[in-house]
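One chain of protein is taken out of this complex; the other chains stay put.
Moving on, here comes subunit A:
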Amino acid sequence: MLPPLIVMECLEKGISLIAITDHNATANISAVQQAAEGTDLTVLPGMEVQTREEVHSLCLFDTLEQALAWQAIVDRHLPAIPNRPDYFGDQLIVDANGDFLKREERLLLTSVNLSLADAFHQVTRLGGLFIPAHVNRTANGLFPILGMPPDDIPLEVMEISRHLKPAEAVKIYPALHSYSLIQSGDAHRLDEISGLNQFTLQSPTLQEIRLALRGEQGRSHRILSSTILAGE
């Protein structure tokens, strides 16, 4: 997905806030942020980290500096396995126009040698928001892998995959009752960008998002019906 096309797709769909959360990587965030400069789209820096348990979690930040500080920690715990582009595809880093800058040579599609709790604490310490991703999904979802929410970290939010209605997710995993839920497109292609989360915020910051997820101080959040969006 080329940065200018991501921005155009979001603006066409009326989306004003996205996060770039590549797998164990942050190298393409600044390109999308630059491509969105001067538009109504805010691009939060983030990462989808895969921890030792093989659980995927979204790590969202306010600033690129925070995300890069997290990347430095991840890099120290990423096994030194070279990527095989013929199996896993090219891992390209591009500029704001989508032009090639360089290749990421290390395999990103693997687990970082950090525990879920370690990752949670490091991300939180840096000011980030840590959200287990697609928690219902058999591949890399928290519930299939860990059976139940971990009781050693104070998670606030969980993300469910786009294939499931929130009410269905809570029915299957009653423990989800205790968490704020978001539902993301987990978009790997332009047509998967779905904009399922509607936030009422004063500004697009993590502090505001936290308030909205808790429904505090007039901020709010709701998950739009994915079936309506799919039919558009």
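Structure notes:
One rule holds for everything that comes next: a contact is a pair of C-beta atoms (placed from the backbone, for glycine too) under 8 Å apart; a residue touches a chain by one contact, two chains touch by 3 or more; residues count from 1.
Here is the rule we go by: contacts and distances are computed from a predicted model.
Missing from the rendering is one chain, named in UniProt as "DRTGG domain-containing protein" (options: "RNA polymerase subunit sigma-24", "NADH-quinone oxidoreductase subunit H", "DRTGG domain-containing protein" or "ECF transporter S component").
Remark: the omitted chain is touched by one listed residue; of A:G98, A:P144 or A:P166 this is A:P144. The residue from A:S16, A:Q34, A:S115 or A:Q207 that touches the chain not shown here is A:S115.
Interface note: of A:E9, A:E53, A:E159 or A:D186, the residue touching the hidden chain in the full complex is A:E53. Residues touching the missing chain, restricted to subunit A, are 52-54, 115-117, 138, 143-148, 150-152 (touch as defined at the top).
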